[in-house]
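Removed from the display is one protein chain of the complex; every other protein chain stays in position.
Going by the order they are written in, the chains are A and B; count residues from 1 in each one.
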Amino acid sequence: MVRRHALVLMIMGLLSTALAARETGDATGRRIPVPDRIARVMAAGPTAAVVLYVLAPDLMVGWPSAPRPNEREFIRPSARDLPELGRLTGRGDTANVEVVLKARPDLIFDFGSVTPTFASLAARVQEQTGIPYLLIDGHLDHTAASLRELGRVFGVSDRAEAVARYVEDTERLIDERLKDVPARRRVYLAREPNGLETGLAGSINTEIIERAGGINVAERGSGRGGIANVSIEQVLAWAPDTIITWDANFFASYAADPVWGAVPAVKAKRVFLAPRLPFGWIDAPPSINRVIGLRWIAGLLYPEIFPEDIRASAREFITLFYQIDVSDSQLDRILAGAQPGGRGR
Amino acid sequence: MAAVMRLEARDLSIGYRGHLVGSDISLSLGPGEVLCLLGPNGAGKTTLFRTLLGLQPALGGVVLIDGAPLAALRPAEIARHLAYVPQAHVTEFSYSVLDVVLMGRTARLKPFSSPGAADERLARDKLAGLGIADLAAQDYTRVSGGQRQLALIARALAQETPILVLDEPTASLDFGNQALVLGRIRDLARQGFGIVLSTHDPDHALLVSTRVAIIADGALRAIGSPDAVVTAEMLSAIYRTQVLVEETPSGRRVCVPAWESAAPRG
Partner (left out) sequence: MRHGVFVLLLAALVAALLLGLAVGPYPLGFADVLHAAARAVGVDNGAPTPGEIVFGRVRLPRVAAGMLVGAALAGAGTTYQTLFRNPLVSPDILGVATGAGLGAVAGILLSLPVAGIQGLAFVGGLATVGLVYVIAAALRGHDRTLVLVLGGVVVGALAGACISLVKILADPYDQLPAITFWLLGSLAGVKLADLATVAPLVLAGLVPLVLFRWRIGVLSLGDDEARSLGVDVFRLRALVIGAATLMTASVVAVSGVIGWVGLMIPHIARMLVGPNFSRLLPASMLLGASFMLIVDMAARSIARVETPLGILTAVLGAPFFLWLLARGRRTWG
């Protein structure tokens, strides 16, 4: 008799496990059923890919775009060779829905803007594939909360907590100390080999710079969107005292150009090359990889107020987020051109 | 005085690559002569013209200008011996009549030069010689068809060549203008020019030519004096319809279809 009860209980238990699915909400307000245990996750784009790699690299089924050769050494061996699946969202949607189905993820998610366009895309893919598709708010201010939410869904709450706390600590540190800054630095972001493409103030391309206490000289006027082209005259008229770029060609050539030489930032030797390994420190992609950029820029702009050694901060960040160790020579390479007067502070 | 200029074709085969249009064509032309190429549409007259002018290569045989093979001459050299008068057409751009005539001076200019005052005087002279001096400043695309044809003749004259080649100069002209143009052709022959013209109207051949060549089905059917060649039998054969050649009271010969009576009775 007891055995029969046990059998029934066992069957009921099994059934409930199979049928039990949680529901979770995402940033669009939808309630989406997801499996209790998640083993395979697909990131819809590069911003989500970084978050997934940081929080739960063992759950990754692939990369939207594979890591470049020079990035591979800074990525965990287990994740390095995962297949390239293409992007589902953003410009250049290349993922075939069939590819998605072949990868058999338990869950798809995207991390970034939550607009009606992206929401409808998410709903459409979910309908086509039957796989739950979450849209998570990727704004800087919402990052910690989003990380915790994802940690819950993926079942990695402890790790998510550690990462979210780091993000919050960083933001708090900066917000507090910025109060003591007497005068804000005026910063110009130079993109492209000629340095004349920039991000407008308030755009996702430069929000790290602005959050770290810099004033973006490229005020948003009537322009929409984030990126704009300017003439060198306009840069001179803005007269920034700091220039940040991640274009190696521009960084190599600006010093030889007498016109750039007239910009106050160049005269004061305050032109810096933003690190890009393994993911960009201020953009490319605009995701949680930028958190170290906050510390870096704050230290660059206001060294008296943020005296922390960037090498130590970088090592701590890389170890925590990307879960690898970096040697001194690797750090040298990452930070080439990123500090005043060369290596060391 | 230079040797007499002759345009000669010997055993000419004409056509396009892979497509023979005519063969065994021999003819010649000298100063004061008017050679008329007569034949139905599609007979190969245009192809023959283009071959004589060097606009397309002969498939066989040779064209000689004063003994020198055409194929060995550069376009500028050919243009100093032969002048081409195409059928009057409307150009894409609104050149003035004087501009059009001035283009005839191209072969006489040095490679990098443009026409100068002397060239302009000469151009105006040629227009005056044809009685259309007052058209010089007019838009070429807006004058009448006959006037355009005369302007093109003036252009050919501006080239100062001994031989003129005219492609159906009376096509699409009204009767008055046809008479005008034919009259000028006769005058030019009297002045010593050698003239080749093509027509499909046998009356015109009879009016102005000193020699007639019949081109039909890609062959040179006959060549000789107008009276000998333009006969009722020949015309009936090439036009595939009964034709009569009759003499008018004033002594000229005209061609008419061989119908029962002259006109329907009223």
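Rule of thumb we're sticking to: a residue touches a chain if its C-beta (ideal position, glycine included) is under 8 Å from a C-beta of that chain, and two chains touch if they have at least 3 such contacts.
Because the structure is a prediction, the values reported are computed rather than measured.
Colleague: Among A:24, A:253, A:313 or A:330, which residue is in contact with the omitted chain in the full complex?
Modeller: Hidden-chain contact among the options goes to A:253.
Colleague: Determine which one of A:66, A:145, A:196 or A:215 touches the chain that has been left out.
Modeller: Of all options in A:66, A:145, A:196 or A:215, contact with the hidden chain holds for A:196.
Colleague: Looking at A:82, A:236, A:305 or A:320, which makes contact with the chain not pictured?
Modeller: With A:82, A:236, A:305 or A:320 as choices, the missing chain is touched by A:236.
Colleague: Of B:27, B:79 or B:182, which one is in contact with the hidden chain?
Modeller: Among B:27, B:79 or B:182, only B:79 touches the chain that is not shown.
Colleague: Can you list, in ascending order, the chain B residues touching the missing chain?
Modeller: 16-17, 50, 53-55, 74-76, 78-80, 82-84, 86, 90-96, 99, 103-104, 106-107, 109, 111-115, 141, 155, 159
Colleague: In terms of residues, what is the contact footprint of the unshown chain on chain A?
Modeller: 90-92, 94, 191-194, 196-197, 200, 218-219, 221-223, 227-234, 236-237, 249, 252-253, 257-259, 261-262, 283-286
The working rule: only the chains that are shown with their structure count from here on.
Colleague: What whole-number Å value describes the gap between the mean CA coordinates of chain A and chain B?
Modeller: Those two chain centres are 81 Å apart.
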